[in-house]
Each structure stands twice: as structure tokens, then as C-alpha cells.
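Note that one protein chain of the assembly has been removed; the remaining protein chains are unaltered in position.
Let's turn to chain A:
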Amino acid sequence: MVNATKGLFISCDVPMAQFIINMNASLPASQKFIIHILDDTHMFVQPHVAEMIRSGISDFRKQNSYEKPT
């Protein structure tokens, strides 16, 4: 019997995928959101986490960019 699951499909580059996997691993078991890791650059996650992932990435980007000392 074919089984269908609702969720979000994420397509990104390898480092970003690792970042998301790490984000998932740091959460307690009840909040884990990755349903399937499809391959290096694709994964399938719970439908409600889009905003969380986006904000996590933008925080990461902020930490990661050089700011000219004033």
C-alpha cells in the first residue's frame, strides 16, 4: 500500500544540509523535525518548521559575516 506523508521538501547545498542536520540533532527528541534525509542535498521535514529553519540560517549567517570594527 502506497504511503504518503505531508511535509516540506528542502533542497540546498551540502554545507547547508549539514547545518540543518546539526540543528535537528541539537533539539530534544520530541522536537526533531527531519522525517527523511533523502540524499546529500535533499531532505524531507515536518510541515511547520520552515520559519524556524529560515531564522536559524539567517542567525548563522549573521554570526558568520565580517563586520568592520567601528
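Couple of notes before you dig in:
One rule holds for everything that comes next: a residue touches a chain if its C-beta (ideal position, glycine included) is under 8 Å from a C-beta of that chain, and two chains touch if they have at least 3 such contacts; residues count from 1.
By definition in this document, contacts and distances are computed from a predicted model.
The chain that is not shown carries the UniProt protein name "RNA polymerase II transcription factor B subunit 2", picked from "RNA polymerase II transcription factor B subunit 2", "DEAD-box ATP-dependent RNA helicase 10", "Conserved oligomeric Golgi complex subunit 1" or "Ubiquitin-related modifier 1". Mapped onto chain A, contacts with the missing chain fall at residues 1-13, 16, 20, 35-36, 38-39, 42, 44, 47, 50, 53-54, 57, 61, 65.
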